[in-house]
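Working notes, beginning with the structure itself.
Complex shown without one protein chain; remaining protein chains in place.
By written order: A, B and C. Residues from 1 in each chain.
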Amino acid sequence: MRTFRLVIACPDRVGIVAKVSNFLASHNGWITEASHHSDNQNGWFFMRHEIRADSLPFGIEAFREAFAPIAEEFSMNWRITDTAQKKRVVLMASRESHCLADLLHRWHSDELDCEISCVISNHDDLRSMVEWHGIPYYHVPVNPQDKEPAFAEVSRLVKQHDAEVVVLARYMQILPPALCREYAHKVINIHHSFLPSFVGAKPYHQASMRGVKLIGATCHYVTEELDAGPIIEQDVVRVSHSDSIEDMVRFGRDVEKMVLARGLRYHLEDRVLVHGNKTVVF
Amino acid sequence: MRTFRLVIACPDRVGIVAKVSNFLASHNGWITEASHHSDNQNGWFFMRHEIRADSLPFGIEAFREAFAPIAEEFSMNWRITDTAQKKRVVLMASRESHCLADLLHRWHSDELDCEISCVISNHDDLRSMVEWHGIPYYHVPVNPQDKEPAFAEVSRLVKQHDAEVVVLARYMQILPPALCREYAHKVINIHHSFLPSFVGAKPYHQASMRGVKLIGATCHYVTEELDAGPIIEQDVVRVSHSDSIEDMVRFGRDVEKMVLARGLRYHLEDRVLVHGNKTVVF
Amino acid sequence: MRTFRLVIACPDRVGIVAKVSNFLASHNGWITEASHHSDNQNGWFFMRHEIRADSLPFGIEAFREAFAPIAEEFSMNWRITDTAQKKRVVLMASRESHCLADLLHRWHSDELDCEISCVISNHDDLRSMVEWHGIPYYHVPVNPQDKEPAFAEVSRLVKQHDAEVVVLARYMQILPPALCREYAHKVINIHHSFLPSFVGAKPYHQASMRGVKLIGATCHYVTEELDAGPIIEQDVVRVSHSDSIEDMVRFGRDVEKMVLARGLRYHLEDRVLVHGNKTVVF
Partner (left out) sequence: MRTFRLVIACPDRVGIVAKVSNFLASHNGWITEASHHSDNQNGWFFMRHEIRADSLPFGIEAFREAFAPIAEEFSMNWRITDTAQKKRVVLMASRESHCLADLLHRWHSDELDCEISCVISNHDDLRSMVEWHGIPYYHVPVNPQDKEPAFAEVSRLVKQHDAEVVVLARYMQILPPALCREYAHKVINIHHSFLPSFVGAKPYHQASMRGVKLIGATCHYVTEELDAGPIIEQDVVRVSHSDSIEDMVRFGRDVEKMVLARGLRYHLEDRVLVHGNKTVVF
């Protein structure tokens, strides 16, 4: 069923819901899902509606025009998306295949509603798996002494494929700040720890050293500061003294792929609203 | 902060949210929390609003009158409650104290927003604990050969205390059908299994016999059919071959008290809407 | 690191551990993992040792001979396995690919220590995915009017591939009793509910009807009675009123594949000891 998704964030005040729902009702809009959140701490309001496209008398462009005055009146940050327009996603990976394989299978079995434009990797290991899915694979090696050419090429490929979302599916390189800024809130990373614990390299080793009893994974938007961007989703799994670092890595893989898949899904369904360094996930 | 809670269930159609939010906005109502659910399977719509009482120009009675025409128009089952009016709760228990002690402590430390009118038990064991909290304790023994007099007395006490909610906090007797009918969706039970598994007596023994790897607890409204009423909340805990039935009972106690406390809280906050044999929990 | 796994179940009495550990120590056996369980309820004892193969002065056959008198003395059910001998696994599936794809990826990335001899399916849909992994694919359609020929063929293929384990990775047919008996404790199924709730067909529909707040999956050995065999592993995921049956099916897929992968792993590592209708999982 084709729907439009209307996503709004604005300063909180009386009458927003009334205004928006009147607008929808006056155009006979059939709301299939509605979510609201008032952040009392900073006086901000968030809203997401999913509306059956066939219940409305107009398309998305006319919707945009008709809604603009309301958005203006309430100083809204807003967007409307059409589920008929699949988002274009670029996946990036290195050598470890679990997150990539998981996302590809979900896409292949129609669980992830998006278009996977291509996969970019700094290694050539996963080419055959990707190409079996009929997806272009670009091998862009990164020279540790001079990373710039590689990231210029990455940037070019992302642009060429007109990507709306970039997913770092265990891509083991740090993106340059300029790219982070250009694609703010559009680059999704999976970090293999329960942030803010164990930022940076080898988090399972850090976790083992500290003797924690649960390990986790965190899906977040990439910002210039390493592993510090807005968190979309997290989860954990229990470990014990009897689990070696290798066991942790293995358990962790399952958490990583689940958390990344959920986080990406929320993003693709326009469920994630970023405010400051935090997210509202409807 | 005093709020009114407006809770609505009605056949789904276009314009409900607009109508209700217009009504609220026209009276300057400040919505602090709003939840919606469209049940597409049976075409039913559910809604809950929490509105600051001091933002409205009238009290709850005037609200009721003003809203009645809208309720009529959309054939709503609805209610509005005032957080300044604490719900009167009667707790029932037998010999095991964990659920009762947990609820009493939450109430004592202002976590449960209700009035505990009294405790009724078929044993006298827990009197001192209850009376320390300043709550009346009624010992109503149940004669296994003739249970009627006991339940007549229970019924009388519940009426005398004008109870709006009755909580079976591990009360090990089956309430008579008439009482279940009279207090439909007002009697909350905690069953010590993950329903619908292990209905009836000794669920942990049943669970041990079947060799399950998780055990659970279920908070539900009591209906005439044993352990078959609408489920409000459930949770589980992992067990293994090394756990004896005694261990299961011990682990289970913690799940029971958490699940009951959450379920009761949802009920007290008017978050639970029953439809058929299922619940919407906002 | 190559290890031998010594797995023992016997009537409990004083001196078993001493006898076994003496035996191992006298041959200089380096124990890397040891687990014990006394089932006090039925007086049975379970034990699993993992021993470095290179620490012992003999191979597995000599071990068997040397240990036999002890096994005899204590009336042990026992086995010793060699991690250098990978178990031969036959996977069976129907149309849904999530469990199969998950197991194939784990195997492909060396996470599952076994040999996958072949995949048998009553449909041809998953052939390309399986063959990409270099694994033979047999399409054995089941005629609903006469299932016998199909199961004769399945039986022949399982024998031909000398399978030690058969995994029903969402194979939507019920195996005939004879096959269940012949491969007792060697056929592993994933059932898409938290057993014993929702036995049989369409468990997510049953779960939705009952209004449960958690759904689950169960990995168990197949016996003649449907969904009633010894449980190896279970897990659950939270659902709410807002989740449709389709959502439940989707959430369920993730639980199913995790639970099946864990259960199969336990089996492959000789961690599962069946006693009556229950399992010890070390």
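Heads up, the rule we're going with is that a residue touches a chain if its C-beta (ideal position, glycine included) is under 8 Å from a C-beta of that chain, and two chains touch if they have at least 3 such contacts.
These numbers were taken from a predicted model, which means no experiment stands behind them.
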item	value
Chains in view that touch the one left out, judged over the entire complex	A, B, C
Residue, one of C:32, C:109 or C:160, that touches the chain absent here	C:32
Touching residue (missing chain; options A:50, A:96 or A:233)	A:233
Footprint left on chain C by the chain that the document does not show	14-15, 17-19, 21-22, 24-26, 28-36, 38, 40, 55
Touch list for chain B against the chain that is not drawn	33, 97-98, 101-102, 105, 109, 111, 132, 242, 250, 253-254, 258
Where the unshown chain meets chain A, residue by residue	37, 39-41, 46, 194-198, 210-214, 216, 230-236, 240-242, 244, 277-281
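Following the convention adopted for this analysis, only the chains that are shown with their structure count from here on.
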item	value
Topology of the chain contact graph, where touching chains are joined (line, ring, star, complete, other)	complete
Whole-Å gap between the CA centroids of chain A and chain B	37
Rounded Å distance between chain B and chain C, as computed from the means of their C-alpha atoms	41
Touching two or more other chains - residues of chain B	40
